[in-house]
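Every protein chain except one is present and positioned as in the full complex.
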Amino acid sequence: MKFVQLKRGLRAGALAASVLATGMAGAPYAMAQAKTSVQLGAIEVLSGPNAKYGVSIKSGFDLALSEINAAGGVLGAPLAIHYEDSAGNKDQAVNAVRKLIGADKVSLILGPTLSGEMFAAGPVANAQKIPIVGTSTTANGITALGNYVFRTSLPESDVVPVTLKAARDKLGVKKVAVMYGNDDAFTKSGYDVMKAALTKLGIETLTTETFGGKDTDFSAQLTKIKAMNPDAIVVSALVQAGAGIMLEKKALGFSDKVRIIGGNGLNSPKIGEIAGAAANGTLVGSPWFVGKQDAANVKFVGAYKAKYNAEPDQFAAQAYDTLFIVAKAITAAGAADPQKIRDALVNVKYSGVLGPSAFTADRNPADTSGVVVLEMEDGKFAPLK
Amino acid sequence: MSAFFANLLFTYQSLIYGLGINAILGLSMYVVLAIGQLSLGQAAFMGVGAYASSLLSVKLGLSFPVVLVAAAGVPAMLALLVSVPTLRLSGVYLAIATIGLGEVLRLFYVNWDYAGGALGLSGIPDRGGFFTIFGTLALLLAAAFAVGRSRIGRAMEAIREDEQAAGVMGIDVPRYKLAALVISAAIAGIAGAYNAHVTAFIAPGDYAFDNAVTILSYALLGGIGSPLGPVFGAFLLTALPELLRPLHDYRLVLNGLIIVSVVIFMPRGLFSWHMRRIGAAK
Amino acid sequence: MTDALLEINHLGVRFGAVQALSDVSFRVEAGTIHGLIGPNGAGKTTAFNVISGLARQTSGQIRLAGVTLDQLPSYRRTRLGLARTFQNIRIFREMSVLENVLTGAHVQTGGSALDILLRLPRFRAAEREGVARARDILQLVGLESRAESGAGDLAYGDMRRLEIARALASNPKLLMLDEPAAGMNPSETQALRDLLLVLKKRGVTLLLVEHDMQFVMQLCEEITVLNFGALIAQGSPQEVRRDPQVIEAYLGTKTAHKLEQKS
Partner (left out) sequence: MLGQQLLNGVVLGAVYALFALGFTLIFGVLGVINLTYGFYFSAGAFLALYFTQGLGISMMLALLLAGIVTGGIAVILDGLLLTPLRRAKAPELASLMVTLGATLFLYSLMSAYFGTDIRRLPPKVFTNVGFNWLGLHIETSQLLILVTMVVIVSGLGWLTQRTRMGLAIRALAENGTAAQLAGINAGAVTRIVSFLSGGIGGLAGVLIGMNYNAIEPYMGEQMMLKGFAVVIMGGLGNIRGALVAGLMLGVLETLTAGYIGSSLKDAVGFGLAVLTLWVRPVGLFGRATIKRA
């Protein structure tokens, strides 16, 4: 009896294996389509110290997902996202990519959250010819990982020069001090962009100061900067350090005219929440801000608030648009086939809460016309007048 | 059928590689703990191996065996330098000094533009695979057993139990401590090279305090009665986050709970078997 | 007189404000059993620690078979033929009895690291030989039946004997025993005395710290007496027993009482 059971078990196993084997040969995507839904994967930082970014992104995806599926999904079937938590760890991000491709058979992967994770996970997806689309990976060199690696977030090099030019032309900023987090890929590459842009715009750099991403004390650097009397301080930092700099700058009695000019990292409502009045006057460039008054954005912000009882940040907005872009590409591809989706993605044009978007030949976002320079006023970013 | 396994291997490749690499790290920790020293520098030595090997691969395109020699040699040399002051220090001082080493190296990588600075080093070629990693692990395990079952293994255990009494047995305690730290650094460096060459990307923050602590927990969870303990501990702690994936946010919570329970209820580790320390039949 | 194995010259040890030993000199002749006695706190264990290299003298000299030991680390002294036991038993409790003795034979055991890694026949032969020798020593101390037991599981008296076996394994010229009879019952003490006499016959010189006066007086040919870190008497058991300073040092204690009765 036992033997028979064992034999039956073996046969079932062999059957499953043969199904999977055909799957490997290329048919499963058609099967998946006929079966139920189009499978996407998403790798985000959902636990650990950087979970705030991943959670925002997931919220954006989920909102877009419910809207897409409420409207009938794609290719006549609902869209499904398998979430994998990378915990901000590149090894786990790689594990997740492999699991999504090998076990979940996804047609496309969203994420990972951090540039460092993409540098490790991107090549794996690329080698398997599965498109992988980062929504928050702004470091230099991301899309150079391969033909299947995309990103929808504007790299800093498209945004920062716009901000600095506005500061020079509208506010008469001629000499600045620069501060950047030197132990983080994101803030360091942001600094590289700032340095190049400052030179190009002919703005004088009085001093360049660094700090650690987890530092809380910036008094030494700011005291030194204050003595040099700059027109503005250009800062490449993430929210926590950025807000700390603003608070300390105010505490040290800088004139309000000395503004902070930041990169993408400071483009978060959290800045106003943490730094309060000290954040006023901060300039950032962004394709999006929460108070953007076009119909698509008003609808998005309203729906987001209704669903999560919180204001969306730029990570959520970027994720929200990205899922629509991907859905449009899948529809254009006509099948949940990774190769076809990739080819469709390259050509897809979409207009969402971030304005019009498309990809360049090297799979970076093409449209930078939407970049506006924002100014922090009473805890909210609004366009610089 | 083979496609099924090919798929399985693909899906769990980095997990499987991770098991092997972390087991090697567990062994490197074992070499130090077996002599009663507590080093929290294993992650730092791993990082030195990773950086040294990756730079040679990426910048000079050297062949993998050559790269591996450097991956073992450079951290070993560093260990030699570090051990001069730390050998005089006992227990917790060595632990904290080696934490300092990790932190100093992190700052060094961050400021070292040739090695990519804060951006890290990407595009590391895919070298060494299943057989390299697990072959190394098997070799090291065999070596650990061979050494354990000899006068060297007995001397190490003697030093772990009672340093002074070991000295009275005629054992050159400082030399043993030095050798243990240097060898463990070389082993960690090799693990670092494997890790770098299968994940394609390394960054300064990859070898920080957290990782040192994780490596230590491999050995403590598994127990140090024999070299199998840390290997077993590494397997478990590497597989655990993957097995616990469905728990999402509460994954690390459970991970911590497991470590606490093991230490309190099984203070000698999960795998408390003691190996015989004699290299001949009875 | 000419072939003193151990020579202690003007030894002084100071721990902070405490002068643990001051100007102590004595010689241990080869082939003898030499006693080192004195009331508690006299500095006997300190002397042992300094001779074996676990503590450093602040002045004076130690010579073993003509070699100056002064600043040598303990393992070098062992290699020169010195072995010791500890008052508060310090065996390796997590090893087996046999492994303990083999550890004691560390210096005697051959096999380079390469031999060990490749498990060459040379190495295995050395291990076999080591095990055979260790078993002989265990037989000598009467522990052969416990060879495979965990050392931490032994009875107290057996632990003391294991410590002696471990010390013997290094093939010492001078064996220093710190209260070997402590905690032993009369029959164990008798066995220990026989063992020490056998060792003496085999040419091992013994330096003995012991509180059991009867034991010391019966065994030792020469006795050195310390009190408050200073040498107060030296000589044969008969001489020492009659020494007024010694009697005074022990006066009021049970031992002193015993001493007087015996004389």
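First chain written, first letter: the chains are A, B and C, and each begins at residue 1.
Rule of thumb we're sticking to: a contact is a pair of C-beta atoms (placed from the backbone, for glycine too) under 8 Å apart; a residue touches a chain by one contact, two chains touch by 3 or more.
Quick caveat, the model's predicted, so the values are computed rather than measured.
Novice: Based on the whole assembly, the unshown chain contacts which displayed chains?
Specialist: A, B
Novice: Hey, which of A:200, A:224, A:305 or A:349 is the one touching the hidden chain?
Specialist: In the complete complex, the chain left out is touched by residue A:224.
Novice: Pick out which of A:40, A:55, A:81 or A:261 touches the chain that's been left out of the picture.
Specialist: A:55
Novice: Going by the contact rule already stated, which one of B:220, B:234 or B:278 would touch the omitted chain in the full complex?
Specialist: B:220
Novice: Spell out, residue by residue, where the missing chain touches subunit A.
Specialist: Touching the missing chain: residues 47-52, 55, 182, 209-212, 214-217, 219-221, 223-224, 226-227, 239-240, 243-244, 247, 251-253, 270, 273-276.
Novice: Name, in rising order, the residues on subunit B that touch the hidden chain in the full complex.
Specialist: Its contact residues with the unshown chain are 33, 36, 38, 85-86, 88-93, 95-97, 99-101, 103-104, 107, 111, 163-164, 209, 213, 216-217, 220, 249-253, 255-260, 262-264, 267.
Heads up, the rule we're going with is that only the chains that are shown with their structure count from here on.
Novice: So what shape is it, when you link every pair of chains that touch: line, ring, star, complete or other?
Specialist: The chain contacts form an open line.
Novice: Which chain is the middle one, judged by CA centres?
Specialist: Nearest to the common C-alpha centre lies chain B.
Novice: How far is the middle of subunit B from the middle of subunit C, if each middle is the mean of its Cα atoms, in Å?
Specialist: A distance of 41 Å separates the two centres.
Novice: List, in ascending order, every residue of subunit A touching at least 2 other chains.
Specialist: none
Novice: Given the complex with subunit A, which residues does subunit B contribute to the contact?
Specialist: By the definition above, subunit B touches subunit A via 1, 3-4, 6-8, 10-15, 18, 106-107, 110-111, 117-120, 122, 195, 199-201, 203-206, 241-242, 245, 248-249, 251-252.
Novice: Could you pull out which subunit A residues touch subunit B in their complex?
Specialist: 14, 16-18, 20-21, 23-25, 46-48, 51, 84-85, 87, 90-92, 94-95, 98-99, 101-103, 116, 119-120, 123-124, 128, 139-141, 145, 181-185, 187-189
Novice: List the residues on subunit B that touch subunit C in their complex, please.
Specialist: 143, 146-147, 150-152, 154-155, 157-158, 161-162, 164-174, 274, 276-282
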